[in-house]
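Have a look at the structure below before the remarks.
Partial complex: the chains shown occupy the same locations as in the complete assembly.
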């Protein structure tokens, strides 16, 4: 079994890269791999708690909580988040807060890194 | 002792998306990553500009004066100041007619490093010798 | 129609501007659209500037990107935000953003 780190820079709603990253993380975990997930850029607003699940919009909170429950390590870029008014106190529990070197350190010990930085 | 090389490849112009800037700040964080690693473990970033990405390298960006945000130029200068290897594709500077006089340096900040203007083949080689690549 | 089109990107993935016609067409270069006023590819200016239109480029967006407004293509007029408001209100009735 191997380690995959996914870096995600896309917003919760819009491009569907967010949906992709969460589904890929889930599939990798189901196959027994270790998975890390890094949020930066517009993905850093996604740890905000209390997302209303409307059918017209992609939704991240429930699948993200499920991933954390399964043992996926999830971390958001603190500066990117607070610039978007996401606070630790109102963030989804279990999401780690750190700076960009967290991502690099995870990349160090990962067999594969998928950096989703398009747009 | 073990080093992991990461190539940060910027293919898009600045400001249209946040990603080209985030390439500089993520690469820069190699400076502090040791606190999360074991003794002797290091990361070596190579920050590369190709295609329209070379437009990030134009000097005199006045983003602070116009919009109150740190310019991509300032981020790039900081990268040079901490001795990071920054590469830009010669063919693309030539394509866009951008001469050396218009390319960012950090001489005013006392940096020893210069941006390295290299053929694409060198950037290809960097990707090949890296453990991971990140396309921005 | 009198149409003002804001071009906010350098490489456009849509071709709508090539297809539509307007009696009076204004092209206002903003964000990365300002590269059309300045960057030559292999010595050629952007084909966008060959269109029959009045061209403007936002000074603030040129300067942000390290481009001197005094050195842009002679077909393009550098304007500030206040000028853009006047163009919108006085010169063009319909507005589009690309």
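Odds and ends about this structure:
Order of writing sets the labels: A, B and C. Residues in every chain begin at 1.
Going forward, a contact is a pair of C-beta atoms (placed from the backbone, for glycine too) under 8 Å apart; a residue touches a chain by one contact, two chains touch by 3 or more.
The model shown is predicted, which means the values in this text are computed figures rather than measured ones.
The assembly described by this file has a subunit formula of A x2, B x2, C x2.
The rule is simple: only the chains that are shown with their structure count from here on.
Arrangement of the chains shown, judged by which pairs touch: a linear chain-to-chain path with two open ends.
Chain geometry summary: the mean Cα position of subunit B and that of subunit C are 29 Å apart. Between subunit A and subunit C the centroid-to-centroid distance comes to 38 Å (mean Cα coordinates, whole Å). The centroid of the Cα atoms in subunit A and the matching centroid in subunit B are 25 Å apart. In subunit C, no residue touches two or more other chains.
Those residues of subunit B that touch subunit C in the shared complex are 13-16, 52, 55, 58-63, 65-67, 71, 73, 95-97, 102.
Of all the residues in subunit B, the ones that touch subunit A in their complex are 4, 6, 17-19, 22-23, 25-26, 28-30, 32-33, 35-37, 41, 43, 45, 131-136.
Those residues of subunit C that touch subunit B in the shared complex are 9-11, 31-32, 35, 39-43, 60-61, 63-68.
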